[in-house]
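What you see is the complex with one protein chain gone and the rest in place.
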Amino acid sequence: MQTTISKKPATLNLWRRWNWLLWIAVVAVIYTWAITGLHFTGLQESAASVSRSIVHGLVQPDWSYVYNGSGEDLVSLILQTLAIAFLGTIISSLISVPFAFWAARGGKEWLHIRSGSGKVVLTLIRTFPEIVLAIMFIKAVGPGSYAGVLAVSIHSIGMLGKLFSEAIENMDRGADEAITSAGGNSAQIFMLATLPTIMPEFISYTLYRFEIAVRSASILGMVGAGGIGTPMIFAIQTRNWPRVGIILLGIVLMVLLIDSLSEQLRKRLI
Amino acid sequence: MTTQIPRRPWLQRWHVKPIGWTLIILILLVASSRMTGVDVGMFFSNLGQFTDLLVRMSRPAWDYLPIILHPLYETIQMAILGTTIGAAFAVPFAVLAASNLVHNRWLRGIIRLILDLVRTLPDLLLAAIFVAIFGIGSTAGVVTLAIFSFGMVSKLFYEVIETIDMGPLEALESVGANKLTIIWYAVLPQIMNQFVSYFLYTLEINVRASTVLGYLGAGGIGVFLQRSLNEFNYSQTSVIILATLVVVMVIDGISNHLRRVLL
Partner (left out) sequence: MDKTPIISFKNVNKVYANGTVGLKNINFEIPQGEFLVVVGLSGAGKSTLLRTINRMHEITSGEIRVEGESIKPYKGRSLRLLRRKIGMIFQNFNLVKRSSVAKNVLSGRVSYYPTWKSILGLFSTTDKQKAVQALQRVSLAEKLYARADELSGGQQQRVAIARTLMQDPKIILADEPIASLDPLTTKTVMDILKRLNQEDGITVIVNLHSVALAREYADRIVGLRAGEVVYDEPIAAVTEADLNRVYQTV
């Protein structure tokens, strides 16, 4: 590599040469703050023995839990988890469409008040923790998967709305123009040009969001919002490690399967 | 004058594909609403309780703010440490998973399989397990975030590595440099900025994640979130959520700025 000789003033040169030192100092301060701020009191003596029993439970999972016809077994609850994710994603994808058009920047607009406010609202929704939403909905509809569906539906709007609105901003407006020039009204432009042009992208993003929803649906049960999370947290608290093992196995397989399925579908869409 | 409209292929004439997909989705919708017990009426009949909760949340108890400052810091500290540890472990794995550096298909396949498996695990689930191992406290949180970011970062990293320009690398290879020298002089300079950028991106995500880990006892602000919710102290809950929002947005802002400067 070559070193280029700069003809900039000496002070600037000095700054260029040494500003990495400043960066190192900043990073060092941040890390000192981070390390000294935490006190790792959590470490307990039983850690090693617990880990051993976990590993033991993982290699000898409780196969009897896979299916026992009670409706509370692994297969049923995995299906329930998928149902929560599916329903939540579908509902959210529908609600996200108007949000997306709200937040998408149009060309002519001044100051972008409309789209700006839409983007802020979507950010707020996205940042609001999903499990808090789940707990709030549990107050409204009681514990169970219904609360999980509601939590996924609302929380996903934040991300789907953002992805959809970016798709709208970047879409090819040609077909809209064509229908306008053919004398179509705004409903006709939307239904015959905008929607068919943007639909494949919307579906692709929805599938992607479904992959994420499957993961969150599998933990919402930890706060009582249905799905596989409930028996999972229960098994952890009662130290039933073979049970934890089989549930983990179930979740891993479910996620792998859904991810690859959704990836296949998304590939075919484009 | 009439013109014969050509006949459509069978699949199109009966709209097999759209009808098929609609049917599949309808069946799945019906099945999942039955399975999850979705009941629109119930939501509205309990709307009173829900609005009561919202009303109480809409009156934040600002005097609670000083109490949660320390756990908020702790949350950020957990995120920083967790992301750093995860990213550090991710580097060797990313190198081994990159198809342009490692030509051994088996090794690459096994590494990628491990990474894929790690990525399937949701953060809260990891937190629950590590709380059981390490006990309640921020250790469990840091380990959770480390593993969570390890899975994410290593994938982002090896995808970056796979896009590098192979020229300098082949030049060094041709003069017989060893692997580590090659990585240090030909690979690292090309990817450093993107690595840092992805590191910051992961940090953003981890700050978001770390705010709820405490709900299961893994330290940080989430502990207080859980406490306020359990005590039905919703005016405290809303302070926590608002403070978290501010922290997340500030971190996002800083990180976005740095990433723009870097790339």
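Letters A and B mark the chains in the order given here, with residues in each chain numbered from 1 onward.
Here is the rule we use: a contact is a pair of C-beta atoms (placed from the backbone, for glycine too) under 8 Å apart; a residue touches a chain by one contact, two chains touch by 3 or more.
If you're wondering where the values come from, they're calculated on a predicted model, not measured in any experiment.
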Looking at the whole complex, which of A:I179, A:L220 or A:I233 touches the chain that is not displayed? A:I179
Which is it among A:G71, A:G116 or A:P196 that touches the chain not included here? A:P196
Which positions on subunit A touch the chain that was left off? 172, 174-175, 177-185, 187-188, 191-193, 196-197, 199-200
Listed in rising order, the subunit B residues that touch the chain left out are 2-6, 8-9, 12
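Please note the rule applied: only the chains that are shown with their structure count from here on.
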With centres defined as the mean C-alpha position, give me the subunit A-subunit B separation in Å. 7
Okay, in this complex, where on subunit A does subunit B touch? 30-31, 33-35, 37-44, 47, 50-51, 54, 79-80, 82-84, 86-87, 90, 123-124, 127-132, 135-137, 139-142, 144-146, 148-150, 215-216, 218-219, 222-223, 226, 229, 232-233, 236, 239, 244, 248, 251-252, 255-256, 259
Considering the complex alone, what residue numbers of subunit B touch subunit A? 25, 28-29, 31-33, 35-39, 42-43, 46-47, 49-50, 53, 73-74, 76-78, 80-81, 84, 116-117, 120-125, 128-129, 132-140, 142, 208, 211-212, 215-216, 219, 225, 229, 237, 241, 244-245, 248-249
